[in-house]
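Input: one structure, supplied below.
Up next, subunit A:
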Amino acid sequence: MFQFENFDAFIAMGGHGPYVWGAYGLSLAMMAWLALAPLRRQRVLLATLRQRIQAQGQRGKG
Partner candidate 1 sequence: MTTLSGAFFGVIRRDLSIAMRHRGDLLNPLFFFLIVVTLVPLSISPEPARLAAMAPGMIWISALLATLLALDNLFQADFSDGSLVQLMLSPQPLWLLVLAKIIAHWLVTGMPVVLFSPLLALMLSLPEEGVLPLLLGLVLGTAVFSLLGAVGAALTVALHKGSVLLSLLVMPLYVPVLIFGTSTVQRAVDGMSYGGVMAMLAAASAFTLLVAPFAAAGALKVGING
Partner candidate 2 sequence: MWQWFHKLGSPRWFYQISGKFLPWLALASVVLIVTGVVWGLAFAPEDARQGNSFRIIYIHVPASFLALAGYYVMAVAGAVGMIWKMKLADMVMVAAAPLGAALTFIALFTGAVWGKPTWGTYWIWDARITSMLVLLFLYIGIIALSRSFSTRETSARACAILALVGTVNIPIIYKSVDWWYTLHQPATIKLTGAPSMHPDMFKPLLVMILGFYCFYALVLLLNTRTEILLREGRTTWVKELAQPK
C-alpha cells in the first residue's frame, strides 16, 4: 500500500524530502548518463569514421 497520505506528503518525505530526492536524483541522473554516454560516443566515432572514408574515397577519385 502507498505509504503516504497524499502526493504532497510523498514529496515532503516527513521532512527528509531534500535528502531522499537529492540522493535519488543525482544517482539516477548519473546512471542515466553512464548508460547514454557510450551510445553517443559510438555514434560520433562511426560518424567520424564515415567522414574519413568518404574523404579518402574522394581523394582516390581525384
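The candidate set was assembled so that all candidates are chains of the complex that A comes from, given by their letters.
Note that a residue touches a chain if its C-beta (ideal position, glycine included) is under 8 Å from a C-beta of that chain, and two chains touch if they have at least 3 such contacts; residues count from 1.
Just so we're clear, the structure is a prediction, and the values are computed from it rather than from any experiment.
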| item | value |
| --- | --- |
| Touching chain, any copy counted, for subunit A within the complex - options 1 or 2 | 2 |
| Interfacial residue positions of subunit A with respect to candidate 2 in the complex | 1-4, 10, 13-17, 19-20, 22-24, 26-28, 30-31, 34-35, 38-39, 41-42, 45-47, 49-50, 53 |
